[in-house]
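Input: a single structure, listed below in structure tokens.
Only one protein chain is missing; all other protein chains are in place.
In this document, chain identifiers A, B, C and D correspond to the written order of the chains, with residue numbering beginning at 1 in each.
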Amino acid sequence: MTLSLLAELIVMPLIAFVVGLALVLMMRRVRARIERRIGPPLLQPVYDIVKLYAKRTQVSHGIMHDLAIVMLLGGITTSVCFLPVPGLEGLARQGDLLTLVYLMMVPMLGLALGVGSCANPNGSIGISRALTAMLAYDVPFVFVVIGLAVAYGTTSLPEIIAHQQSGGIATWGAAEMPLLAIAGFIAMHAMLGKEPFEIYVAPAEIATGPMAEMSGKYMGALFVMQSFQLYTIGALYVTMFLGGGENWLTFLMKLFAVVFVSVALTNVYGRYKTDKVIRFMWTWPTGIALAGLALVMMH
Amino acid sequence: MSENAGSRNPLQLRDQPETCRTADAEERSAWQRVIGRFADNCRARSLFVLHYCTGCGAIELPPTITSRFDMERVGVSPMVTPRQADILLITGYVALKTLKRVILSYEQMQAPKYVIGFGSCTINGGMYWNSYATIKQLDQYIPTDLFIAGCMPRPEAVQEVFLELMRMIDAGKANAWRDYYRNYDHYLANQQALFGPQWHTPTDIVAEAKHYGLMGPGTTGPHTRLLDQHAEWALDRIPEDYPERGENERSER
Amino acid sequence: MSLLDILFLGALAVALAMALLGGTRPAGVIATLSYAALLAVLALMEPLLAQSNAAIASSVKFQIIGEEIGWSMNGLGWFFALITVAAALFASWFSSGQWGAVQYDMRRQHVLLAVNVFAMLVLLSSQDLLGLFIGWELVSWASFAMMTQRGGAAARAAYRYILYALAGAMAVLAAIVIIRAHAASFNFADARMAVAALPSATKWTVVALLTAGFGVKMGLLPFHLWQAPAYSETPGASSAFLNAISARMGLYALIVTLLQVIGTDVLTNLSVQFIWLDARDIIMWLAAVTMVVATFIALMQTDARLLLTWHGIGQGGYMLLGVLIASPLGTAGGLMHVMNYGIYQAALILSVASVMHRTGTSDLDRLGGLITRMPLSYVTMLMGIIGLAGLPPMNGFVSKWMIYKSLLEGREPLLLALAFVTTLGTILSVYKLIHNIFLGQLRQEHWEIREAPLSMTVPMLLLGAICFVTGAMPGLTLQLVDRAQAAIGVPLLAHHLGGVTLATGSLNMLWVVGTMLAMMGMGAVIFYLLGGRHRAVHQYDNYAGGHFLSADLRYHFSHEFYPGLARVIGPWYRGWIVRAEASLIRLSDIIGHAWRGSFDAGITPLYVMAALVAGLLWVRSAGGLP
Amino acid sequence: MARSSELLVLPIALPIAAAFLMPVVANVQASLARWLGIAVVVAALGVAAMLAVDIAQSGPLVAALGGFAPPLGITLYADGISITLLIALLAGGLLFWAASPGDNVRSHVLMVLLMGAGSGLALSGDLFNLFVFYEITAVASYGLVAGRGSGAEAGAALRYLIVGTLGSSLALLGIALVYASTGTLNLADIARLAPERLAGVTGMAAFLLLVLGFGVKAELTPVNTWVPEVYATASARVASLLAGIVSKLAIVIVMRIVVLAFPGEQARELLLVLGIAGVVAGEFAALGSATLIQALSYSSVSQLGLVAIAFAISGTAGVAAGLALALHHALVKPAFFMLAANWRGPIDGLAGAAKATPVAAAVFVFLALSIVGVPPLPGFWAKYLLVTAALAKASPLVLLAIAVVLAAVVVEAAYMFRIAVALYGQPAPERSGPAILRGDLARATLLAAGLAVVTLTAPAVLDAIHRMAAVASDRDAYIAHVLPERGARAALSVSVGVDQRTERSIP
Partner (left out) sequence: MTSQRASVPAQLDHILHEMSEVRVTPKGERRVRVDLAADRLPTLLQLLKGHGGFLHLSSISCVDWPETDEFELVYHVWSYESKMLISAHTLIAKSPGRFVSVYDIHAPAGFYERDIHEMYGVHFEGSPNLNKFILTSWHGPPPMLKSFDTRAYVDETYAWRDYNPQWLKDIAAKGGGIEE
């Protein structure tokens, strides 16, 4: 069994990476289409990442800058291993939803430490905004996770998926707890860090924030993180509310649908200021999530 | 003394008999050549343009990148900081003060990096040919891959230069950036001629060349020794009278 | 001569030894070794406490006014004693080298540390309410003495502490005497029977008095103002000791009184008529609100020590929350959090102390970029903040996870939400701490700074390592927690080396940490081999929009670190409690001056006249006349 | 061994006789008079010690003077409490001899007079007798407070005189009322007749007057306004004598009156109210005080208030708590005054005292800890006894008293440790902390050592106090002891006979 587990631990990150790249491509294509452009070729994300990794000279700001990137890569691949996908359960039984939510914060901390050691105030301001945004969108997300855990009576992801798939669409998370699904979606959208919550990579204000001093493979690692982030957040939403993947086809369709809606929304919004992000996230999605939680606690 | 000692016309550079791909010294083993080939292929298709409008030509870039001409089809997209950028577009005349920022940005960019000179001002002075404040030949101060003629080329021309650059990268010929490391002393000489012997930037090009094995015959010379002699301070202890002090209007405060 | 006697004598011997040769160079080493010896004695006691209500009695006992007072240490006391002696060991180890040499009066610090340890051991081994109260007062006064060492601001903070502590102690005394009035004797069994028989009004007063009394030391909400300044003004090593364990004496006393003497069943059916809350809920909500308020005050601090001490108050809320849920998972989580918190808070305080030792300041706005000069202190602080924030590889995550799961199973969603929001607040404030001190641009005046000496970095790194090891293998700590849980009488939690396996979602830290390390290894491979060569550059070779960076231009963002957040939650800091305390002080001054004015011998006849008139009225009524 | 009841009169007679002899002797040789006075006090102390041993073995001692049977003549009654206070008075007198050798013989005479009158207060079992000795004590203390007669001292003594005489006259009125309603002045007789005679309105009025009268010396609320001024201006030794010992004698008299003459609830209620008012006034005034001396004088008012609250609680527990508090205060307050004598001026002016005189500062902190009531020091056990005794009677007023007592602890800590923090503060750069006289330091350290001994032997001391309180609070035993044949029957006939003493020893 351990061999297959070991194989799973290798395959899951690779799948996540490939699907993530496809998601990134879709995102850029959707953006192009909205701007009445054709958009990048099929393999553009691959080209970008390979070019960044193949850079001849790269700037590092000390050992912590390098270790932070290693911690980032390690963190995102670990969190993927705890996310059950059709056929591959990985380590889902060793850690539950709460563990996964925390594991997704490790890469954020790694990025923060790396950017901090770049000694560039643009990066520091970016990270301060990123952490503030995290505080903003995690409040509704917490109520969603609690509501889910109380509704299903368990926080282990395989059980949640089993429960949702037991009665077809009727027992999907979204069907049973629509309010939590909506609040969850808004929180997930904010997690992706795209407009209107793109305050920490604001190119016009703080020179792409955390990425200001990232060159070559450091920038490549951030591109990889972006693809992993799209996959993880999309897959988490699908697992929590859309009944996870009976098989790979339906799983990918749900995943691309969720990310498509979110990405489509992104390109029609400007960028909120930091305190506007906090005020919005702590009023509407939190209110909806609280209502959902109250409903769940009712019965 | 119209012919400045040591200044060489980059166009002649083009005609040097560079055979196919052996210019890159360390690509010796077959495996590295395959990797190199694939890397060049990806480099050609993913170009990040530095979002730095040095002159009047920058207004041509938005139409090139947005929906009408859409350079993202071939993988070109704008990037904000020099660290992430591959191409530095010098769009129009370059005043002395702008040249300092251009050189700083160029040195902060990571190799392989490419410079494209827009318009006649960068080729031979353009309509500011007799101005005391602008430089006449861009390629004397930073190695330039391509020039576009015209007094502000239209987006089609910009598109054409991007495609030409991609073909050169694909063929492994866009190696002007090596020239900056190999003949750093020549470029430094021109720069110091303009800005005076005190001139230097926080980036340590000679050490970088040593680190990445890009040293060439012309990397160090009289001018880099002048650089070391002036910058005898170690990077840790920059002295109070850092040469750029006047530049930042320190005396104003 | 039971083991407990040896423990007491050992603690006294250390105090004596430090009194004699505290000033000499090897004093720190002697103290560390003696604390290690005490730790060994504690280890010897462990097998004896295996049974559920086993306790090691001490031969010291005496009769006074018909009351029987004796000392014996059960599993719970043993668990806290372990942390106390360990904290003292690391504190004295830290001060054994150069740090101790530059201190103003190191002998006094060693002596007071030993006296504090002795007082805490006495408290932790009390077997009856009166012994608990005596131990409690000794601990309060010992920590008061420790806080006044630096004089000036420290003395004022300590003075404010002792007033809070005494008010708390008097509340506890009132509660104890009320219980004694209805009980046969002071020991816990009789007290438990007496409390059960009390009318509900008296039960409410006893619970309120005990919670308020012991809550003062834990920094529960209305009484939390004293803790941060008092703990941060104490010198570095003793501050680490105080932060790690001193505030947890309140938790120990609360566990003993609320859980063992009063019992959760009594607490749960003490309900308020109209709202569905009962006593236990109210205390849990108090703990939860303390958590959130203290953490978000910590977020706004600009001094490193104050930020950490405010977090101390916040984390206290977690422990109380865990313990009060009284399910095996919750109690185990709460107690484990006591040990985890002790470890990483000590590491953080020592790291800040080493930064102060080198730079002379702990003001976050006057530091920055020290990672290049003090890497070891950086590593310690990094491990400490990951623990404090409760993120996976470190032990803080395991205990917080267990508390969350118990809150979930106890169907307390809003408390869980508050706990989670506190964790987020902690992540924000700890990043600000490590960023403003170690990351960003190095100031010119810190260019010649060197790393703290080995005598300081080794204990810090050891604490960080323990933090990681107990995080990767939480089973080690959970075994110690079993002893304490057995003493409380809560059924033991089924756990294994990696963590806890439950039907409703389990946690196996071996896998979590193992995968993280493996994936980081893979990340390193990708980073170092696949990516091309990279070169470290100087901090002035940085993107500044084309500007030439130089030494005298401060190109660093650290002041007002979360401006957006400050704009939103800034107006919420109204400082009601601070203003309440200030008005209380002013009121007592006014009354004082008024009474002093009344003592004027000249107007005594007026007083006597008034007394006589009042007396006449009283006489009429008392004498039975209509 | 025949009961040495005759010796009972010596501690009173000897000092008073010596007081009148000393001026004559002074004409012959000045220092001889002083030595005569001291010798007499030492003798009295010796007698008191013998009496203490006898009482400890065989219970209280009664002596009828002049051959008249108890209800008529002057009777002396000595049980555990009075003998302890007597020894404390005489030992304190010797320790804090308020007159230095060079002084005029007058102050030595006053001291000896104070000793004699004080012992009279402790021992007399007769109401009028109490009033007479109370007057003599008052006069002696006015003289001592006046001291060398400097402006401030004279002013303070005069105001003290006015308040004192006001009090004495009220006491006299009270005694008159009691005599009118019961027809007798002997405490035992009053106790026997009290239930039906003194329970009415006149009884309560008498009680009020007596309490206000004796309250002056016992620093009870309405009549203690002289305290701050007198203690601040009088010499430290006089202040410690008055605050330490004489006030205890007065409060014990009030306790006797309450226990014997007015056992009813109303009387105790009044005493409780006065006690609470005393504690609140003393504590808050001390908080607002600017100098150490002021803080200490107000603190003694509040401590006396505590003792009053304790005595207001009926039963042995109340008396035991009151006695414990009184003795603890008698031990601690003089030591405080000794320190305060050298630490005059505003509190923050004391900075650096710890560096200049570390022993004195340490003694101050030790005493402060005990007075605040930190276990295992005796102060804590006294307060603990008070709280447990009070809690047994759960009437709302008593609960208020407990709350006031506990709050008082916090306020006490506030001003005591404000001073302690100031002592350990850093002095102004050029100034160093105040120095301290070796004599005062020695006395303070001696008392602190006494306190430490009591801490170690706390169980034994508390048991002894409990036994004394049991004897003192037992009314019937008192009556039976003083009027042996009338114990049970309420016979009105007067039997004369000095030697009808029956050997009945009450454990």
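Methods note: a contact is a pair of C-beta atoms (placed from the backbone, for glycine too) under 8 Å apart; a residue touches a chain by one contact, two chains touch by 3 or more.
Computed from a predicted model, the values in this text were never measured in an experiment.
Peer 1: Among the chains in view, which touch the chain not shown?
Peer 2: Looking at the entire complex, the absent chain's contacts are B.
Peer 1: Based on the whole complex, identify which of B:140, B:159 or B:175 touches the chain you can't see.
Peer 2: B:140
Peer 1: For the chain left out of this view, which of B:36, B:125, B:150 or B:221 touches it?
Peer 2: In the full complex, the listed residue that touches the missing chain is B:125.
Peer 1: Residue-wise, where is chain B in contact with the chain that is not depicted?
Peer 2: 1-4, 7, 9, 11, 96-97, 100, 123-125, 129-133, 135-137, 140, 193-196, 246-247, 249, 251-252
In the analysis below, only the chains that are shown with their structure count from here on.
Peer 1: Any idea which two chains share the most contacting C-beta pairs?
Peer 2: Top of the contact-pair ranking: A-C.
Peer 1: Quick check: how many Å separate the C-alpha centres of chain A and chain B?
Peer 2: 38
Peer 1: If you average the Cα atoms of chain B and of chain C to get two centres, how far apart are those centres in Å?
Peer 2: The computed centroid separation for chain B versus chain C comes out at 59 Å.
Peer 1: Would you pick out the residues of chain C that each touch at least 2 other chains?
Peer 2: 533, 535, 537, 541-543
Peer 1: What residues in chain B touch two or more of the other chains?
Peer 2: 81, 83, 208, 212
Peer 1: Which two-chain combinations touch?
Peer 2: Listed in label order, the chain pairs in contact are A-B, A-C, B-C, C-D.
Peer 1: For chain A, which residues are in contact with chain B within the complex?
Peer 2: Within the complex, chain A contacts chain B at residues 28, 32, 35-41, 43-44, 46-48, 50-51, 54-59, 203, 207-208, 211-216, 219.
Peer 1: Which positions of chain A touch chain C when the two form their complex?
Peer 2: Of all residues in chain A, those touching chain C are 9, 13, 53-64, 66, 69-75, 77-78, 81-82, 91, 93-99, 102-103, 105-106, 109, 112-113, 116-122, 124-125, 127-129, 131-132, 134-135, 138-139, 142-143, 146-147, 149-150, 153-156, 159, 199, 207, 212-213, 216-217, 220-221, 273-275, 277-279, 282, 293, 297.
Peer 1: Mind listing the chain D positions that touch chain C in their complex?
Peer 2: Per the stated touch rule, the residues are 159-160, 162-163, 166, 170, 200-205, 208, 212, 222-229, 266, 269-270, 280-281, 284-289, 294, 298, 369, 372, 374-376, 380-381, 384-385, 387-388, 391-392, 402-403, 406-407, 409-411, 413-414, 417-418, 421, 424-426, 458-459, 462-463, 466.
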